[in-house]
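Questions regarding the structure given below will be posed in turn.
Partial view: only certain chains, each at its native spot in the assembly.
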Amino acid sequence: MRKIPDDFKSKLHNLLTLQTLSYKEGNVADYIPALAQVPPELMGVVVATIDGKVFTAGDYDTQFSIQSISKIFGLVMAMNRVGDNLWKRVNMEPSGQPFNSIIQLEWEKGIPRNPVINAGAILVADVLASHYSASKLAFLSFMRSLANDENIYIDQEVNQSELIHGNRNAALAYLMKSFGNIEAEVPDVLTHYFAQCSVSMSCKQLAQSLLFLANKGIHPLSNKKICTPKDAHRVNAILSTSGMYDQSGEFAFSVGLPAKSGVGGGIVAVVPNFGVICAWSPPLNSFGNSVVGMNLIAGIAEELGLSIYH
Amino acid sequence: MRKIPDDFKSKLHNLLTLQTLSYKEGNVADYIPALAQVPPELMGVVVATIDGKVFTAGDYDTQFSIQSISKIFGLVMAMNRVGDNLWKRVNMEPSGQPFNSIIQLEWEKGIPRNPVINAGAILVADVLASHYSASKLAFLSFMRSLANDENIYIDQEVNQSELIHGNRNAALAYLMKSFGNIEAEVPDVLTHYFAQCSVSMSCKQLAQSLLFLANKGIHPLSNKKICTPKDAHRVNAILSTSGMYDQSGEFAFSVGLPAKSGVGGGIVAVVPNFGVICAWSPPLNSFGNSVVGMNLIAGIAEELGLSIYH
């Protein structure tokens, strides 16, 4: 396992300080009002390791809208619930298309390319909405248990906004339904999907929640088995090829870690057999990834030699 | 570094024996006669490590047409020659499309998605044809030096067949030319490209040639610097997201190694900080990947715990 140098805490602060102005290069997501109001200059970062260390800097304790990062958690729940049957309904290939493209879904006859593009995550939401009597509560309960923290909620304002502005996601869902690949009623699926996206969490909560992916499925803090080693491997593989929208290849090329971003400005990166990094800063680049978040994770990965491709 | 168990040699033989009949599940590439004639039951495998060990089984010493595996070598030569300028002309994103699709090239205005789909490799061939006075000889010389073996040649029969059946690649080249993204004359670019694809090598030659990618750019046998550590990282990243045609995501999901296949039936997989696996068996699955080759690499990766996502 990679060693962490003694002065890493101060190095982490330096990395954050270097980014003080970089957030101006991006734009805060404005497709829903609730996201547009977040102060753009906030930024935080956490490195949590599987042996229990936590390094923090900046606004690491401030909760933000996890948005697409929720796709990881939904995917793990669905894999646990329906097993390999999931992969009859969704592929695991990179998309080569913007994350919400409907064209590819049509080509592939309603089978999403992978579970972390919107269509795939809506399909996962269908699995959850169909198999849990109260899927939103089950999701929240899963998150709280992973973070070992009851203070995790759905942001109702964000949730309302999502529902109002969710027409494209509705189009994706109805298109899959027309191909027979959605079981529940579309409005119920979307209700779950938007609720899941609207959860607020901090960098610290997210980093600690995901440690099981760096530890073959066992959460190192609770020692609970969250998923099989095989499924932890699979999630990391999917995040490596597809987790950063249409910049996934570039992120692999330049950073080299399984990662997932959300339009709330958060990014999580899994370092197998080491730990999890979570960075947050609201302004996004043209691909929908946090500008400062990417810089922070790149800096930490280089500092500690974390890439999986070396 | 991963340890190799003492009985690995016999385990490797067992893995090969298990595949004795599996080749019947695939079909030998028949788009050119010269490939169609290779006996389908041949199969070989090599594991070469950066500390100089070599494990072999089956027809590991038989030369076969490396085809798209040549894209790795061409890419390294072009990166060495023109540096980061290369990335202004080709992206590093997974394609989400069959490997020779012209649709994506049109959408992206003549910029190939990555250097290991056909369009990208033709662009790389343009770089080589434009920057070397005798690019075919330079390529061959690079291969011989990497393998430390002069016995590497272009198969003239394969090469002739490629030229005759290369109309789709010609279409890709002319389309890029129409967007101003090919510098040399198209016939010269294609001549280099097809020559490169027509090189014959054995599993052993291929595995040893690529050890530098597992060793931060330094060839461990000759101690020569073949490329920068950064470029070795980049090649591994590209192979991870895009090396196995439209099955790249599934290969990451189930095996978890940077790899590249060719329609001659060869597959190479890089294990960072450990070594290189090369497997060969001519019959291909519907994605163009060797059936037995994939099984062999999956078996070895599991046996030795080589995945980069764990």
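We just call them A and B in the order they show up, numbering each chain from 1.
One rule holds for everything that comes next: a contact is a pair of C-beta atoms (placed from the backbone, for glycine too) under 8 Å apart; a residue touches a chain by one contact, two chains touch by 3 or more.
A quick note: this is a predicted structure, and the numbers were derived from the prediction, not measured.
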Given 2 placed chains, full-complex copy number: 4
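We take it that only the chains that are shown with their structure count from here on.
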Separation of chain A from chain B, taking each centre as the mean of its C-alpha atoms, in whole Å: 32
Residues of chain B defined as touching chain A within the complex: 91-97, 104, 113-114, 216, 229, 232-234, 236-238, 240-242, 246-250, 252-254, 256, 258, 272-273, 307-310
